[in-house]
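For this depiction, one protein chain was excluded, whereas all remaining protein chains were kept in their positions.
Up next is chain A:
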Amino acid sequence: MIHAEIEKAIRQVINNKRRVLTNEADLASYSYDASFGVFLPDIVVQPTSTNEVVGIVKLANKYKIPIYPRGRGTSLSGGPLPVHGGIVLDFSKWTDILIIEPDDLVAIVSPGVITADINKKANQFGLMYPPDPSSSHVSTIGGNLAENAGGPHGLKYGVTKDYVLGLEVVTADGEVIQTGGRTVKNVTGYDLTKLIVGSEGTLGIITKAILQLIPKPQSTGTLLVLFDDLIIAGRAISSILTGGILPSKLEIMDQASVVAVEQFDPSGLPTEIEALLLIELDGHPAAIEAEAKRVKEICLEIGAIEVKIAKTKEEEAELWKARKLVSPAIVRKKPTKISEDATVPRSRIPDMFQRLKEIRDRYNIDLVVFGHAGDGNLHPNIIADKRDIEEMKRVEKAVEEIFKAAVELGGTLSGEHGIGTMKAPFMEMELGPTGLSMMKRIKEAWDPYNLLNPGKVFPEPGQRFVLTNE
């Protein structure tokens, strides 16, 4: 419970009843994200200006109340959860600025702007904002920046951090700083912009961003390639890339995903294949045509059993349908989906698939694997029922092993979903004690009272990995 005096002060900062929420239903509605865990905040505020954020942070400092920034709550790692109670700072209403400056190739945005809207507006100027997390039509740019979100475009175009030129940030003591600027080249001092990006709201609060845009490729083309051997699929990926072609997307689906999709909405995909690659090329139509031909040759030479090239936009959409249907298809079996994003170096993809197969058998879990093969960012998805405690315990163990496997193969815990609460217990495994301690020192320097999103990124004493709410 937040003291009445503090609530009054908050209401003075945010002078609009509709943007300060304290009733039971509202608090319950900001107690979750798209991951696990439920924590009630004491109050939810919806700022729409930097001044309001400054005011709230100053109050939080005065009364030592934790603050949790929140976008649209689509985090898969517990990022915005108010684990110690306090103030949820919900940015979803702050969408007033979305300016495209075509001559500088930049976009200037408020933190609550929906990511897909940025790209949509950029498209009107023949430009694009490439980072494309699959949640981009729901999630906010603030959340994307804080999680350093990425998507299929990562392979060719990089991820969120590659498109941030400058930020406006409110620090833990309520000061406003500007990092970076609006030029691609900028080496003045430490790169605080990149430090804030991916910091999950633990170092500062993003109140404005200057993003880089690029010219939009004229066209796209899509290929579907089937393999009866996963190792060969892995080799095909390398051969395409070393063959001088950089696809704009290169996605993989394993047999279990294909089977699930075929059972859900049959489209005639052979279910005995071991893997399927979906490849998107972009650029000039003539170049796409030539490259598609080349990709086809490479894949067939290496041993693909079939290659389909989409001839029309409709056919392109049809080929991507299988990938889109994975999520609805797999949850038909059981309702709980644990979506991981362990990432390995490209060359280790076949090894990772092998490890995942072993983990699936050892813990007797329902596991399907798909993801961004081009950059090694796989999405092992476990399907379970969170009411089945015994099963969830097995799943917890399996997920731990998935993390271990990724790290052992030279990869990382998280390619794009972030650490949040969920993966904090594994930080030391990947970073080592010194690596983690260096990060901790940064956190302590920026936020000495641990007011910004406490309980995230760094493990709390005795914290272990859990997937149940109890």
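The working rule: a contact is a pair of C-beta atoms (placed from the backbone, for glycine too) under 8 Å apart; a residue touches a chain by one contact, two chains touch by 3 or more; residues count from 1.
One rule holds for everything that comes next: contacts and distances are computed from a predicted model.
Entry comment: the absent subunit's protein name, as recorded by UniProt, is "Glycolate oxidase iron-sulfur subunit", drawn from "dihydrouracil dehydrogenase (NAD(+))", "Glycolate oxidase iron-sulfur subunit", "NADH-quinone oxidoreductase subunit NuoE" or "NADP-reducing hydrogenase subunit HndC". Within the full complex, the residue among A:58, A:337, A:357 or A:394 touching the omitted chain is A:337.
Summary of contacts with the chain left out: across A:327, A:354 or A:468, the touching residue is A:327. From the options A:9, A:97, A:138 or A:269, the residue with contact to the chain not on display is A:138.
Residues of chain A that touch the chain left out of the display are 18, 21, 23-26, 28-30, 32-34, 46, 72-74, 90, 92-93, 114, 135, 137-139, 327-328, 331-332, 335-337, 385-387.
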